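Before anything else, here's the structure in question.
Yeah, one chain of the complex is gone here, protein chain that is, but the others are all in their spots.
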Amino acid sequence: MALLGFLIVFPLVVAAVLLAVRGDGARNVIVGASAVIIGVASVVLVATNLGTPGVYFEFSSVVLDYVCTGVSVVLVGIVLSFAVRYKNLLAGVLALIQLAGALVLEFAFAHEVEVPIGLYFDSLSLLMAFIIGVIGGGICVYALGYMRDFQAHEPADAKDRRPLFFALMFVFLSAMYVIVFSNNMMWMFTGWEVTTVCSFLLIGYTKTDEAIANAFRQIVMNLAGGIGFLVALYVCAIQLETLSFVEFIMLGVADPALVGLAVVALAFAGITKAAQMPFQTWLLGAMVAPTPTSALLHSSTMVKAGVFLLVKLAPIMLMSPVPSMMVMLVGGITFLLCSFMAISQSNAKRVLAYSTIANLGLITACAGVGTPEAVWAAEFLILFHAIAKSLLFLCVGTAEHHIGSRDIESMDLLFDRMPRLARFMMLGIMCMFIAPFGMLVAKWATLVSFVDMDQVALVIILAFGSAATFMFWAKWLGKLAGIAGEPENVEVTVHKSEWASLLLMAALLVAACVTLPLISAFVVEPYVVSVYGILGQGITTDNLWIASICVAIVVIVLFAGMGGSKARKVDVYLAGVSRGSEERAFQNALSGTSVATARNWYMDDVFGEKRIAPVGVVFNSIIMAAAFVIAAVAPMVL
Amino acid sequence: MTILITVIGTILFGLIAPVVGCLLAGLDRVISARMQGRVGPPVLQPYYDVRKLFEKESVAVNSVERTYVACALLFACVAGGVFFTGGNLLMCVFVITLSSLFFIMAAYSSRSPYAEVGAARETLQVMAYEPMVLLLAVGFYLAAGTFNVGDVLALDVPIIATIWLVFLGLLFILTIKLRKSPFDLSMSHHAHQEIVRGMTTEMSGPTLGLVEIMHWCENVLFLGWIGMFFVWGNPLSIILAVAVVLAVYFLEIWIDNNFARVKWQFMLKSAWAVALVAGGVNIAFLAFM
Partner (left out) sequence: MAFASKSPWVIHYDGSSCNGCDIEVLATLCPGFDGERFGVVNTGNPKHADIFLVTGSVNEQNIDVVREIYNQMVEPKVVVACGICACSGGIFHDCYNVIGGVDKAIPVDVYAPGCAVRPEALIDAIVKGVAVLDEKSQALKESKKRGE
């Protein structure tokens, strides 16, 4: 338990120190060292508790309750001050509602409810802790080099606000630990709100009009989600008279009708945080922030908090049709439509964003299905998505600083210009969409769990969504793969800290893919068993090992098998007289020089955002509204 | 154990499938010629072609293209090994997709405008047929109660009896997978290419030979999927399956010779519509009835 406390408190201390430190050198040392400490502490926690069915700590503290309330007030104060300064009425109103709700709850109801077990961890928390500590820490280290370049690109008189930036990142990590380790739902709620406000500040970091607008979009949506969380807390405190998360889940499994509204409300909170349609716009808008922020939001924190909550609720979903239907459909529709929309994007970060939302959709759908197999798949989706996405974001960020664009079309010839980076990026992309890499193995398990539950709609959604996924990743991969001559290598100026993080992510990715059967046996299966009492796994271990072997082959080819060809090198065919094979220049009909260019397909008229997004927004809004109404009315009718 | 069987199966498939695929390709050319009122080449013509390709000088536009193609061939063999040893059908589907991806990357890596257009079209083709392929696997699972292909040998009736609609859907996309007209958008065996030779434009000599062999292996695997529908507990059913496979192959040749190439829009829409109707309805029926 000391370790849990350390993981929660230590990042806060670091954040406080970072706020005060203004020198680059000192910051590098502090961030680097504390990231390593957090990472190691997380790994130690995981390693010493492998296969645990769950450990619960008797720990309650009135002081902490008050601290949480105080934090809530401070958070609302921050949001209010921004809302006033930028004249955003909606955000202010929502913040006030939340403040009122939180205070009334705390002083009128929550004080009578005792939560003896304040902290806990089980194998799912451990998985999350690993992701937060190692991947989140890696991103913090990466941010050091990135933010130095970022600051260099800013106007000379721009204020250096990097201390705040790094402090926020560490607060974020701490808040995530609070969410995954708290059994007291009031504490969990506080962590939830801290992540919301932290990402609000991080998205608005550059203070441009666009950044502020997108930050407010994020805060409005997530405050709405927070109110959903509050509703659930009210139901728990008044009706169930417990605020213990574990107890809540047990009560829910025993009598699903009793907790219907609370589960729908909590699921709603999770859905907003996981940026499911119709809330996908906040995550897309978050792309204006510096790349480490995007990486942090997309891979290890924020959205993962949303799906963590949903996966936790999975056992209740299995019993309770209304929230289950809602979560499944919202997730499924989001997966399908966001995969379609990703095809139409050429901005690399937007492609990544859509792919994140789509994959979260899949995790959400798994949580909605709620069978042991589905939870097994969801956990692996969380893990592999976190690693691969952070790797990709870091690659795109570095590429952006060195080729001056985040457009996929500009990444032509990256294999030549930044050979190492391009390979990392290719590895990340392959992990996202192609078997035998982990993500696809998880999708495979997802498919099996959908079929087993006769979820025909989800099966069809998965089939079509996966096809779209292939399209948008493969064409990006193709762009990277192009090779022509020996253009200038521009990656020599990449910071060491960036390489270190990239290497860490790539190594983690390969290790996780290759040792997938082991992770399954020691981390994922224990959780499934501890929750359901039975082991559910859609894929036999033999097949997992075959996949591992294939991964090893692909990785070896990608990193060692290139370039040893003895074949004589020739120019490409340009149908006529070529005038430079490398730039694809040829002699045209007037004896002048023309250059052949090739762009990928975006098929905007088929898969454009304008066409697709409204469909998802309308459908999902209706589904969620219907779920709320049914959940609220059903107990009165029955 | 499964791993060992798969490895042995892969090696055997890598030895046998090229022979069978080569003969099938030769048969294709003879039958096509007869349909066009010609005599046509000898049945072993594809074999001569590939041998010739390996005799040619080894040239390449870059140092990685052949590596990618070799990977594509390797994974095509693995997919075949998984399938014909009675392994997991989904595994087979995923590995053959990996093989397609490597082939696409090989084409993209050349950076030839024609190969790039071909690669983009191939990506689209994969997107067009992938839903039906996944639904095929799901349909198989619902009909046979397992993803393991080998378990069809324990069935009382062939799975075609329960998933004939999926079979029809598979027939439709088989034309795309066998690269037959009207869906031979990314590369064609006929000399009427507006994009030169599409994906293989820059592949010459031994590299092209590898592509041909991969194509043979793929064909054998896909026809294996067709045969799978007609095999059950009765050992004689294998003969029936082979007969059906030959009939389907003849049908594909007939389609190849009788239909002009279509635009990608039609291919995508029709393939998805077929997948939705044939796959969706059949699976829904199995799940709910």
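Per-chain residue numbering starts at 1, and chain names A and B are given in the order in which the chains are listed.
Keep this in mind: contacts are C-beta pairs under 8 Å (C-beta built on N, C-alpha and C of every residue); 3 or more make two chains touch, one makes a residue touch a chain.
Keep in mind the model is a prediction, meaning the values are calculated, not measured.
Touch with the chain omitted from the figure is made, among B:Ala107, B:Ile163, B:Ile176 or B:Val196, by B:Val196. In the complete complex, the hidden chain is touched by one of B:Pro41, B:Gly86 or B:Gly150, namely B:Pro41. Across A:Pro53, A:Gly576 or A:Pro635, the single residue that touches the chain missing here is A:Gly576. Residues 29, 33, 36-41, 45, 48-49, 51-52, 55-57, 59, 191, 193, 196-197, 200-205, 208 of subunit B touch the missing chain (whole complex, contact as defined above). Residue positions on subunit A in contact with the hidden chain: 570-571, 573, 576-578, 587, in rising order.
Here is the rule we use: only the chains that are shown with their structure count from here on.
Separation between the centroids of subunit A and subunit B, computed from CA atoms only, is 36 Å.
Of all residues in subunit A, only 413, 415, 430, 434-436, 440, 444, 447-448, 451, 454, 456, 459-460, 462-464, 466-468, 470-471, 474-475, 477-479, 481-484, 539-540, 542-543, 545-547, 549-550, 553-554, 557, 561-575, 581, 584, 596, 598, 600-601, 606 touch subunit B in the complex they form.
Of all residues in subunit B, only 1-3, 6, 57-64, 66-68, 71, 74-75, 78, 82, 87-88, 90-91, 94-95, 97-98, 101, 104-105, 107-117, 119-120, 123-124, 126-128, 130-132, 134-135, 138, 141-142, 147, 196, 201-202, 268, 272, 275-276, 279-280, 283-284, 287-288 touch subunit A in the complex they form.
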